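Just one protein chain is left out here, and the rest sit where they should.
Right after this comes chain A.
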Amino acid sequence: MLACHPEKKLSFNRSISDGDLVIVYEKHESMKAVTVCEGSVLQNRFGVFKHSDWIGKQFGSKVFSSKGGFVYLLAPTPELWTLVLNHRTQILYIADISFVITYLEIVPGCVVLESGTGSGSLTTSLARAVAPSGHVNTFDFHEQRAESARADFEKTGLSSLVTVKVRDIQGEGFPDDFTGMADSVFLDLPQPWLTIPSAAKVLRHDGTLCSFSPCIEQVQRTCETLRTRFTDIRTFEVLLRTYEVREEKMQSLSGDGDDSNGSVPRKRRQCSDGSYLVSGSPSISSVMARPCGEARGHTGYLTFARVKCVS
């Protein structure tokens, strides 16, 4: 997924080869991760697609099925991965993820500790941020989930950047060998306050912490515990609102109607998912945007803090 190896870097000269992970894009919000395998086929509502047809094509190509249906083959990114991965748990989405990375000040070379691993949605973005020289150590107490996460990181080519361990961080804290080693800690636990003393221990000077909790009661206890060893404690909620864009026809009072602003003389309505509605009546038309009807609501509170400076 990442361009750590020059031959994996996205380029006009790079084509899809056997064993590559591709994101099959059917339509907006309808995507699937597929590992290309010479003799294999992909079957969906658009028909049967032979993987062998894909090999040698560039990422971004439109490929056709036996009955003429088509999909696009995209190169995987952490953002696309978040949309296609298997949900073993609730996952973090792009707005929260991107904010966490910047606010924790994660840059290449950082050592990050995460608990729990869950479905590995955030882990994938953490790995991208610390690459090529940093490392993400992620912990989950659920053996099977950790195993699935490991398999996913293998699939996405991140296993050299991520170590998945089975451990009950809330009960046992982070392992002692990380003392003073971590640049950042991310907690997504039901009782994060239990882990905060351990987090303070593993963090380097000026290191950053983030705790994700859906309920304000959890945030409250967390903040209370944080105040002893941490400073710069701030709690946020981040949401995304999406807009749909349409070209709408409007009648003008002067009545001369047709195409006075030089746009296409037919009504063409578009949604952000790319579907079209076309009708034939001529009129003045202009491109307009409005908020989409439904947006993802509350996900969780993000509480950030920084280890107190003892000078």
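The definition used in the following text is that a residue touches a chain if its C-beta (ideal position, glycine included) is under 8 Å from a C-beta of that chain, and two chains touch if they have at least 3 such contacts; residues count from 1.
We adopt the following convention: contacts and distances are computed from a predicted model.
Peer 1: Looking at UniProt, which of "GINS subunit domain-containing protein", "DNA polymerase delta subunit 2", "tRNA (adenine(58)-N(1))-methyltransferase non-catalytic subunit TRM6" or "Mitochondrial import receptor subunit TOM7" names the chain we cannot see?
Peer 2: Answer from the record: the omitted chain is "tRNA (adenine(58)-N(1))-methyltransferase non-catalytic subunit TRM6".
Peer 1: Taking the full complex into account, find the residue in A:34, A:85, A:129 or A:162 that is in contact with the omitted chain.
Peer 2: Reading the full complex, the residue touching the unseen chain is A:129.
Peer 1: Return the single residue from A:33, A:97 or A:136 that touches the missing chain.
Peer 2: Answering carefully, the residue with contact to the hidden chain is A:97.
Peer 1: If the hidden chain were put back, which residues of chain A would touch it?
Peer 2: Residues touching the hidden chain, for chain A, are 2-4, 6, 9-14, 25, 28, 58-62, 72-75, 77-80, 94-95, 97-99, 101-103, 105, 107-110, 125, 128-129, 131-133, 183, 204-206, 216-217, 219-221, 223-225, 227-229, 231, 233-243, 245, 247, 268, 270, 272, 274, 287-289, 291, 301, 303, 306, 308-309, 311.
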